[in-house]
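For this view, one protein chain was removed and the others were kept in their places.
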Amino acid sequence: MNNFLNMLTPKEPKFFPILKELADVILVASDLMVEFMKTNDHESAIEYYKKIKEQEKRGDALSHKIFDELNLTFITPFDREDIHLLATRLDDVTDRINSCAKRIVLYNPKSMPQGALELAMTLKEAAVAIDKAVDELNVLRKSSKKIKQYCVELHDLEHQADDIYEHFLINLFEKEDDVKELIRHKEIMSELEKATDVAELVGKIIKTIIVKYA
Amino acid sequence: MNNFLNMLTPKEPKFFPILKELADVILVASDLMVEFMKTNDHESAIEYYKKIKEQEKRGDALSHKIFDELNLTFITPFDREDIHLLATRLDDVTDRINSCAKRIVLYNPKSMPQGALELAMTLKEAAVAIDKAVDELNVLRKSSKKIKQYCVELHDLEHQADDIYEHFLINLFEKEDDVKELIRHKEIMSELEKATDVAELVGKIIKTIIVKYA
Partner (left out) sequence: MNNFLNMLTPKEPKFFPILKELADVILVASDLMVEFMKTNDHESAIEYYKKIKEQEKRGDALSHKIFDELNLTFITPFDREDIHLLATRLDDVTDRINSCAKRIVLYNPKSMPQGALELAMTLKEAAVAIDKAVDELNVLRKSSKKIKQYCVELHDLEHQADDIYEHFLINLFEKEDDVKELIRHKEIMSELEKATDVAELVGKIIKTIIVKYA
């Protein structure tokens, strides 16, 4: 009946520490992104991109590890699918952060987009909520109420990110007359906004898991 | 053998009315979009966006309802997956319409893109075909021929939408020299074109369902 929970408990502990580490990768990467947004020269940009890229590689390695474990462990397809999807989405958040960092280096904008720091800070808050929610997964029956609260937070943060992004976009098309700079800013911010979208998706998956197993 | 059909018939009627209402949401939203495309001031734009946004929320609520019912109902994973996918794609059509409406408000173009009304009208025709196809799902054995015809229609309408979009794009890059306005128009129209793509996807899912269950 409750294989999912078993897999996260001491008897079958291998998935839980990996999921926690995947959440930690997001935390570190979003922290770096906040600092990144405060810089304004190409050299720093390259430095921050390198550091975020390291986290992306760390996330990739963890994903591969979890997929290998899933293939080796005898569990129901149902549970397998849930863990697979959760790990994939966690990794997606880091991928989006990395992709945003890469775009800053490639497009090399004259300045950071307006609202970029604010958006990165919202993403960081989402990373904290994800980390806390994943941290309770191995006691999800006991913590289901708490975890649901983190999922609500992720939903609210996504709305907040939407507001910031929309405000940025309206302002950009009204004020920015250098169209090349306009495109640069749009490409950078849209990727960061997608990172907050995927963070909310993580919340939705965790909510589904609670409905099924708690 | 035929759980899917059972679920849509009187004994298990809960999914069918929700699917029908999801189709109705698309119908209302695409109707609004046609009217929206005839306007040309920011105040009306905000009004139409609000109305379409309401439909998007209605669609979201219906999706959540169907997912909750799916989790509570004992059905085979096979059937579960088909209903889940159909509901998801129906909701995607509304999401794309909503996203297009939002872009008109955010980008605030000087005029509506050329071909926008025509594209919205094609989408509305697709919405009518979806509505009719979903309406026959609970008698799919009897109506399989009819339903297939609606799926063919959805395929043809998607091709028609492609033609409109391509013509728009060629014209846009040839004639529009205000690059900010060019970007605005491209962003708005590409979202509307994606709505017709997803409408065709709905047709493909329904066709698969017929092959399996009719």
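Note that the chains are named A and B in the order they appear, and that numbering of residues resets to 1 at the start of each chain.
In the analysis below, a contact is a pair of C-beta atoms (placed from the backbone, for glycine too) under 8 Å apart; a residue touches a chain by one contact, two chains touch by 3 or more.
Note that the coordinates shown come from a computational prediction; the quantities given were computed from them, not determined experimentally.
Going by the contact rule already stated, which one of B:Lys38, B:His64, B:Lys145 or B:Lys212 would touch the omitted chain in the full complex?
From the options B:Lys38, B:His64, B:Lys145 or B:Lys212, the contact with the absent chain belongs to B:Lys212.
Mind pulling the chain B residues that touch the left-out chain?
Per the touch rule, chain B residues meeting the hidden chain are 78, 166, 169-170, 173-174, 177, 179, 182-183, 211-212.
Quickly run down the residues of chain A that touch the omitted chain.
Missing-chain contacts on chain A: residues 68, 71, 77, 102, 106-108, 179-180, 183-184.
Keep this in mind: only the chains that are shown with their structure count from here on.
Could you put a whole-Å number on the gap between the CA centroids of chain A and chain B?
29
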